[in-house]
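Here's a slice of the assembly, chains where they normally sit.
As written, the chain order gives the labels A and B, with residue 1 at the start of each chain.
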């Protein structure tokens, strides 16, 4: 049992979280005023090197469709995106728009939770006992007016760098290509995946790591079911030191919640989030569609690429929808 | 008078639009089923070449902030984005969230017009006498359910390529760096800007051209005023053939409406849109913040870069907010 192997008692999440938080804390590492955490680990030189990885120029979107057919079922008021029209082509054809010289238009609006589909979690998204990233008090950071300190707008230009795909689904389950729900990906799994995929998948400082579990492949085939919050493969709580030691800039998965569910403690709710967001300052992506990318990487045996995954510049947001682009 | 020079009668927009539409039409060029227009002009090789332009690795976001301090004033129900919280740090600190082991969270939603701030116009955004891109009927394309044919999701992975900045503000008004409202940028202006900026600003097939007028610089200094729909510098209606001949993939400006306002006909409403979207299939960006990019380009005398400007993958949308990234 991984958690026990690492010395954690599954019946005592508080102690495990506290110990791990101390071990992986980056508080103060980038100064008292820091608002972007591990995104500091990508510098311009790293971005230039990442751009040099581009070979074929193939551009792959890692975004799910944003529409009413998404996975949300209302948990904590999270709905699927509601997209409605302000003007339409039927109106234009009917001649009711009142514009001159035959011009007609269509226009639209959207109402959506910022974390309804393919997304980044901002640093203000999760707190540990009232503490936010870099040791601030949660209530000093995120009020009803939004995140006044670490809002996602701070990351607007930063999430561009070397992307690395770790296809745990294909690696651990070569036949199915999918991890089963409840499978906790361990640090050893990550290492063996890297070893198997070869040198283009080495993970280092400033990398944006994308972990494919295959759960989304299954949801696409079988229906969403409880994809939003139910059982899922994902990272084990015990991977926190691994993530910290490698100095990655960001990480994303093809699941709703990044970490394994049910979580490894009892009771528990997203304990790995509780450590890596407020203590490590790690930006996490969720519900990324990694299937096309995984096929391309498998075909070329190259698992590194230029990743540009710019969040919307929403002032004070604690998360953002994103259309991540992998440029191969 | 430019329009007259090109043989257009400013009192007869219908005739000018029809003649220009015929001259620049791309209908059928990429087959009957095409849904992305000039974005076809970026291929993988072009993307690979664009990636090779990256030198310093500097990453610049061309997005305005998305918040209530934006330019919208309610025209055709366009508001500024309304961002509200589902959960907050003050709640987390107050201990009212009901999660176990000290985890707390913040979460948020947004309601916004898709064209409220930095954005792409999709191909379903504008019609000419009931005709949409590629000759389809507007009502067959965009209904209340959205754009069922040319929705912005079709462009999700495509808008990555060589970006070129044409800084008309600095070029034509070296002292102020800003064009005056109502100034119509001509094809000759574009050519002289390219000549003055040098070979890194040559415009060719598949390029994503960004035109800085300086109006946004002024709005930032003086307040939004009538930025959303009022007088503005912008492209002249007469530039349509220039845009067509160069086979650009997309174009964006730092103004609300891309083209000069007041428009060059009387009466008129966005006649250049009426030609280049439904007839040429051109994707247009608006309200892009080009000031930081312009400073960087001026400093380095290099006006080309890798541009990644992926729209949100909103099914059936006729536009999308975007955080365009220029990688220098």
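Some points to look at:
Here, a contact is a pair of C-beta atoms (placed from the backbone, for glycine too) under 8 Å apart; a residue touches a chain by one contact, two chains touch by 3 or more.
Values in this document were obtained by computation on a predicted structure and should not be read as measured data.
Whole-complex copy count, one sequence throughout, 2 copies displayed: 4.
Throughout what follows, only the chains that are shown with their structure count from here on.
Interface residues of subunit A facing subunit B in the complex, by the touch rule stated above, are 13-14, 17, 43-52, 54-61, 63-67, 69, 76-78, 81, 83-90, 92-95, 99-115, 118, 124-130, 132, 137-144, 146-147, 153, 156-158, 160, 265, 267-271, 273-274, 306, 308, 310-319, 321, 323-325, 327.
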